[in-house]
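Heads up, this is only part of the complex; the chains shown haven't been moved.
By written order: A, B and C. Residues from 1 in each chain.
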Amino acid sequence: MSDELTVPELQRRLAEFAAARNWQPFHTPKNLASALTVEAGELLEVFQWLTPEQAGAVMADPDTAHRVRDEVADVLAYLLQLCTVLEVDPLRALAEKIERNESRFPAP
Amino acid sequence: MSDELTVPELQRRLAEFAAARNWQPFHTPKNLASALTVEAGELLEVFQWLTPEQAGAVMADPDTAHRVRDEVADVLAYLLQLCTVLEVDPLRALAEKIERNESRFPAP
Amino acid sequence: MSDELTVPELQRRLAEFAAARNWQPFHTPKNLASALTVEAGELLEVFQWLTPEQAGAVMADPDTAHRVRDEVADVLAYLLQLCTVLEVDPLRALAEKIERNESRFPAP
């Protein structure tokens, strides 16, 4: 893994991966937003029957830890691909949201 | 917005924001995974009744474009906060997933 | 509310409601499955930051109780409308699933 780990670089690799498999026709905003929600559900599934204490310890089990990283990757993959097709800069969107929240929820 | 737009920097700002409001007790893995799914649903809501063509044009309307960026930010915020509490590196998780998918779905 | 409270009767009323507003073109299986997921997320939102104890007491507060009943209704409405367009009998599907689960998870 010599490639740089940045959001734009990962977006480029995801686009290249989809293009090489002719998957772009499936990657409409609506389909990608659906897939994002489905994957978020799969990530939540890891935690759904656990007590708060058990949920806090999921990374101690190597199989569950792998599953968590795998589902985090799927959620991020669809979020970044959605941002690519909509031309949204996800990091800028988040930075601006944090600023709006700083006014909306002033720290005590 | 002089701060650098990187994932670790945004994770730092989100943690600082939550700490300043004493929100950390709510930010359990289970709650954050729930919130991530809820926000993914809110993002999908933008597209749910649209035709594929209408869904492709959402960014042309300034209000809808703002709503999309706002929901993208919320999804990313909860994903990054979940990664912080679980000590998962989201960009590395995605890079490793892309590599596994390259073996799993060989390009034609 | 003189109408009988049964699933087929509610499906009939939902179909009539949508037809009177010319909403059927929007009620494709894909759109209804999206709307179902979005509404399930809105129901989960009621509980997402609550402790298990607080979540168990949501019906004690009249406003939250109203919100819960409202979101339950939305989830059920989209599930029943999806069943109508796909010609799935939801109660039969559930009865058959319970029977399969009785073999799959034998009681101790």
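Everything that follows uses one rule, which is that a residue touches a chain if its C-beta (ideal position, glycine included) is under 8 Å from a C-beta of that chain, and two chains touch if they have at least 3 such contacts.
Predicted, not measured: the structure shown is a model, and the values here were computed from it.
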Full complex, copies of the single sequence (shown: 3): 4
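Definition applied: only the chains that are shown with their structure count from here on.
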Mean-CA-position distance for chain B and chain A (Å): 5
Length of the line joining the C-alpha centres of chain A and chain C, rounded to whole Å: 27
Residue list for chain A, restricted to those that touch at least two other chains: 30, 34, 37, 41, 52
Residues on chain C engaged by chain A in the complex (per definition of touch): 30, 34, 37-38, 41, 51-52
Complex contact set, residues of chain B against chain A: 1, 3, 5-7, 10, 13-14, 17, 20-21, 28-30, 33-34, 36-37, 40-41, 43-44, 46-47, 50, 52, 55-56, 58-59, 68-70, 72-77, 79-80, 82-83, 86-88, 90-99, 101-102, 105, 107-108
Of all residues in chain C, those that touch chain B in their complex: 26, 31, 34-35, 37-38, 40-42, 44-45, 47-49
